[in-house]
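The structure appears below as C-alpha cells.
Only one protein chain is missing; all other protein chains are in place.
On to chain A.
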Amino acid sequence: MAAGAASPIRRAKGEVLHDGFLRHAGFRWLKIATLICVLSIASYMLVDVTPRHNGGSWYGYAMGTIGVLLILWLTLLGLRKRAMTRGRWSLKAWTSAHVYLGLSLIVIATLHTGFQLGWNVHTLAYALMMLVILSGLFGIAVYATLPAALSNNRAEMTQVQMLDAVRAIDRQLHDAAQPLTHEQAALVRQSLEDDPFGGGLIARLSGRYPRCATARAQAALRRWTGETPDTGNDPLERIDALLERKQAMLARLRRHLKLKALLEIWLYVHVPATFALLAALTAHVVSVFFYW
C-alpha cells in the first residue's frame, strides 16, 4: 500500500521529465551507437578479407546480418509507438535508440557493401535505406527546430481559431461587397472562393502563393480606389481594409501550414521508403542465396 501511494508514476533513475528523445538518459544511445560505429570501422580495417571487402565474405555476411536485424528492429518502432510506456524501455528510450542506432546503420551497411555499388537490387536496397535514414535525419532536424517557430507563429491561437478568423473576415467581406457593381463584386468573390488550403504541395512546403486570389483582388481593387481620396464611407475602402486583414491572417495561416507540412513531409518519405526497403531487402537476401 505504502509503495503504491508513494509514487503513482514510476520514473526510471536519472530520467528527467523534459529531456527530449535526443538527450535521453544523457545521450546513452548516442554513445552506444558511436561505439558500434567505431568497432565496425576498426574491424573493417583489421579483418583481412581477400581479394577485397564485399558483402559475400564472412565479414560481409556478418555485417549484413547485423544490418538486417537492426533494420527489422528499427521498423518495429512503428508498432511500438502505438503503445506508450515509461521507464527504461519507455517509448522515449525506444525513439532515442531508433534515432541513434538508425544513424549507425549508415556505417554498418556501407561497410557491408565493401563500397561495391552498382545498378542492381542490392544497391537499390542500400539506396532505399539511405533514403530512409536521410529522411529520418530531416525529421529530427525539423522536430528539433520547428516547434518553437510553430508556437511563435500561432500567437496563442488554435488551428480552428485561425480558420474562424478567416471565416469572420470572409463574412464581413461578403456583406461589405453587396453594394458593389458586378465587376467589383467578382473580385471580392475571387478572394472568397480561394481555398486557403489550396495551392498544392510545393506552395504548402515553400509557403509561397504567387497566385493568391486575395492579393490579386486587392491589387485590382486599388486600381479603382487608388485615384480617389479616402472619404471614410466608400465601401471599396472598407473592402480594401478587410482584404488587408485577410492577407495578414492568411499569411499566418500559411506559415502555420508550411511548418506543419515540413514536420509531416519526411514521414511521407520515411514510412513508404521503409516498406520499399523491406521489399528490396527481401529481394536482396533471397537473390543472394538463390544465385549463391
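To be clear about the criterion, a residue touches a chain if its C-beta (ideal position, glycine included) is under 8 Å from a C-beta of that chain, and two chains touch if they have at least 3 such contacts; residues count from 1.
Just so it is clear, contacts and distances are computed from a predicted model.
Participant: Quick one: find the hidden chain's UniProt protein name among "Dihydroorotase", "Sulfate adenylyltransferase subunit 2", "FHA domain-containing protein" or "ABC transporter substrate-binding protein".
Facilitator: "FHA domain-containing protein"
Participant: Among A:His24, A:His98 or A:His122, which residue is in touch with the absent chain?
Facilitator: A:His122
Participant: Which of these touches the unseen chain: A:Thr34, A:Asn54 or A:Thr225?
Facilitator: Of the candidates A:Thr34, A:Asn54 or A:Thr225, A:Asn54 is in touch with the missing chain.
Participant: Contacts of chain A with the missing chain: which residues?
Facilitator: 48, 50-52, 54-56, 58, 116, 118-122, 124, 159-160, 163, 166-167, 170-171, 173-175, 177-178, 180-182, 185-186, 188-189, 191-198, 200-201, 204, 256-257, 260-261, 264-265, 267-268, 271-276, 278-280, 282-283, 286-292
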